[in-house]
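Every protein chain of the complex appears in place save one, which is left out.
Here the chain labels run A, B and C in written order, and each chain numbers its own residues starting at 1.
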Amino acid sequence: MIGNVILVDIALFAILLAAALGIAHTRSLYSAAMLAGLFSLTCASLFVVQDAVDVAFTEAAVGAGMSTVLFLGTLALTHSRERVTPPTRRVPALLVAVGTGVLLIYASLDLPPYADPANPVQQHPLTERYLQTSQQEIGVPNVVTAVLASYRGFDTLGEVAVIFTAGVAVLMLLGRLRGNAAGSPGTAPAGGLQGEHRVLRVVAKLLMPFILLFALYVQFHGDFGPGGGFQAGVIFAAGIVLYTLVFGLGHARAVVTPGILRMLLPLGLLLYAGVGVATLLLGGAFLDYNALSPQDPVQGQHLGILLVEAGVGITVAAAMILLFYAFAGRGARS
Amino acid sequence: MWLALALAVLTTMALALARALLGPTLYDRILAINLFGTKTVLFIAVAGFMAGRPEFLDIALVYALINFIGTVAVLKLSHYGEFSRAEELQGDDL
Amino acid sequence: MTVVLVASWALITAGAVLALTGALGLFRLPDFYTRTHAASITDSAGASLLLLGLLLQAESFAVGIRLLLIMLFLLFTSPTAAHALAQAALKDGLKPVLGRAARR
Partner (left out) sequence: MIASGYNYWMAMALLIVGLYILMSHANMVKKLLGLSVFQMAVFMLYISLGKVRFGTAPILDSSITVYSHPLPHVLILTAIVVGIATTALGLALVVRIHEAYGTTDEDEALALDRKPDAP
């Protein structure tokens, strides 16, 4: 059994290493960006093999849906070829990298053996709490969701705040469109794929409702299977990205207007923090969902997780769509 | 049995990666990466069965839906900028 | 039960062989357009057969419906992507390799 996993692990790692070296070697930045997409696909496969299904889910949605698109969008706005890297840059970098590697390998000798059930992590009382007691305390089968939204809810609030801040910062940098550059459909580059890509447009139209529906399913099914607000937000945004790519920025902005998105971006964060304030007012600690339903704490936990995950989903989706609009909008102007 | 299947799918992925690295044109790379994505969907499905918990097919499902976006993005963004010039494609060295 | 299992593994094997052939074709064929054949045709057939094989081993409705949906989406997206790519390449002026040059 463990032998199987080693073989699969090593095969995946070989693919990852080849892709990473390919990124280092190629001078065409388009190729490098696409290889990075491939790299993240393989990483997600590795996460599945290592039991981290929720992480794989997030990586799948982010790596395939958003990250590649943002890199390609940037390249479309800038240069897509790289200069030849001179040896004066290569040699010191190689030395530092190899030195770091040696130090890391040396440090890894002190790490506990891989996947050993006797590891300190597995023996820690917190593991017992998460995997056993959480069923009585929270009653959500997906422990990752329980830890994310409830036990470590305060941490997650901080993460959502970071996403919000990054979204605002990108909007400040790339700003809104000036004048009439909003991209009437058909004008490259902000326009859609016209004429020649009829098949693509029909299939994209067919796929769109499924992507959005699937995002909602992921949002609300996160208690029972892999999924939750982060994944759902990114998948929803990916659906809108597909629509924008195929039908043009003008059409997309008419359907999902930036004004609404700019309201939703802080709204999700406020919803999250608002749940915390509500629990404070009801006499509990900040983000202590038991206070939401004192007679039946598990019910309170369920309500709290639902609201908090909704907040996460709203902010992440709004942030991702706004990020993409910002890059696509720059293309329309220049 | 499952292991053999997983390794077969991984071999397919490795061959696709080889084509993605070799090129020679950017279209070859896009094609190879598209194939790689489909094979990742299969690998995740197989890995779910291999681990005895096939209910995690949601991840494969999200790939099947979203892998398409990457290809569309390359096609869309290739229609302006330096990318669409034929000599750029032909002369793309690795 | 065993009949289903044998049928399932037969389908899975066929799918895996097709997928491998497709990847080999992608690796060996001379130019982009021929590679599109190898990638898209064997890819959609290989993936569908493999997923059908898995479907026969699905224990619950939830697993089965997901496998069916994956198959459906792959059947839609994979040929579309190949078609759009080939069309874009042709528009871009990428010439197919013809005649003797193709028989390297």
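In the analysis below, a residue touches a chain if its C-beta (ideal position, glycine included) is under 8 Å from a C-beta of that chain, and two chains touch if they have at least 3 such contacts.
None of the values given here were measured: they were computed from a predicted structure.
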Where the missing chain makes contact, among the chains that are shown: A, B
Among A:L245, A:L261, A:L292 or A:V316, residue touching the chain not depicted: A:V316
Hidden partner interface residues of chain B, rising order: 51-53, 56
Missing-partner contacts on chain A, residue numbers: 1-2, 6, 9-10, 13, 16-17, 20-21, 23-24, 29, 32-33, 36, 39-40, 43, 46-47, 50-55, 58-59, 62, 66-67, 70-71, 73-75, 77-79, 82-83, 85, 89-90, 92-94, 96-98, 100-101, 104-105, 108-109, 111, 113-117, 119, 121-122, 126-127, 130-131, 135, 141-144, 147-148, 152, 155-156, 159, 162-163, 166-167, 169-170, 173-174, 224-226, 228, 230, 233-234, 316, 319-320, 323, 326-327, 330, 334
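The criterion applied here is as follows: only the chains that are shown with their structure count from here on.
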Chain at maximum distance from chain A, centres defined as averaged CA atoms: C
Rounded Å distance, chain A centre to chain B centre (Cα mean): 19
Intercentroid distance (Cα basis), chain C paired with chain A, Å: 28
Shared interface positions of chain A, touching two or more other chains: 197, 200, 203, 207, 210
Interface hub residues of chain C, defined as touching at least two other chains: 73, 77, 80, 84, 88
Chain B - residues contacting chain A, complex: 2-3, 6-7, 10, 13-14, 17, 20-21, 23, 26, 29-30, 33, 36-37, 40, 43-44, 47-48, 50-51, 55-56, 58-59, 61-63, 65-70, 72-83, 92-94
Chain C to chain A touching residues, read off their complex: 73, 76-77, 80, 83-84, 87-88, 91
Touch list for chain B against partner chain C, complex: 1, 5, 8-9, 11-13, 15-16, 18-19, 25, 27-28, 30-32, 34-35, 38-39, 41-42, 45-46, 49, 54-55, 57-58, 60-61, 64-65, 67-68, 71-72, 75, 78, 84, 86, 89-90
